[in-house]
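Provided herewith is a single structure, encoded as structure tokens, for subsequent inquiry.
As you look at this complex, bear in mind that one protein chain is not there, while each of the others sits in place.
For chain A:
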Amino acid sequence: MTPIDTAAYRSRWRRYHPAVKGVLCGGLLACALMLPPWPAAALVAAATLGSAVAAGVPLGLMARAAAGPLVLIATSAAALLVSVGGAEPVGWAPGGPARAAEVAARASAALGTQLLFVLTTPVADLLARLSRTRLPAALVEVVALTYQMLMVLLGTAHRVASGQAARHGYRSRRAGLRSAGALGGVLFLRSLDRARRLQEGLACRGYTGRLTVLVDERPVPPVEWAAAAAPPLLVAALTLTSTALR
């Protein structure tokens, strides 16, 4: 399992219905994307952090997961500081810092809501409910099969790469390229082989073409819906009030 999925299984909010968490995180995401970034982005960030602490999300992992996307957000925002094609070929953009800050704040707040959702909702919880949607059955099965196989294949990739590293497979750039290519090729062979063996095993057990999972579904109490909708509504109300007062 990836660290994010592991944290999602351990989260205190795991037992809540994914739709409830979807309302909270989706609502906060909508606030971050659609409302004026000041003060909405700050309020969304505060609500996200508060929720993360309440859900027992490891904040260190959250920060590590955010690091990569934040670099891309910072690079994209930094590009707004300069302007090209004006009177001078390259110059400082008028109003650049304000625009860059706005984009960076909006995207960082939105990223936080995505992390809150993925760190509290295991993918398996979502997939089990996917078969009840109106998506084509073949697609749902392929998504479920992909999820079941990718963890095994990730483990294989990790073991093969450790073996290569132990044999100085990544000592030089040239060796690294060769090892990475060999790893890709071996993974293709392994995934095909695994699929064939799985097919044979399932056929022996009377596989009918469906791998459904029973979900112990309980009705969601109205108070949970209300609690999930409250933070986004509060953020929206505070932002709109402060904008109107200005």
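General observations
The rule is short, and it goes like this: a contact is a pair of C-beta atoms (placed from the backbone, for glycine too) under 8 Å apart; a residue touches a chain by one contact, two chains touch by 3 or more; residues count from 1.
Here is the rule we go by: contacts and distances are computed from a predicted model.
The chain absent from the displayed complex carries the UniProt protein name "Cobalt transport protein CbiM", chosen from "Iron-siderophore ABC transporter substrate-binding protein", "Cobalt transport protein CbiM", "Planctomycete cytochrome C" or "DsbE family thiol:disulfide interchange protein".
The chain that is not drawn here is touched, among residues A:20, A:43 or A:65, by A:65.
Although one chain is not displayed, chain A still touches it through residues 2, 4-5, 29-30, 32-34, 65-66, 68-70, 72-73, 75-76, 78-80, 82-87, 93-96, 99, 103, 106-111, 113-115, 117-118, 123, 126, 136, 138-139, 141-150, 152-157, 159-167, 169-170, 173, 176-196, 198-199, 202-203, 209.
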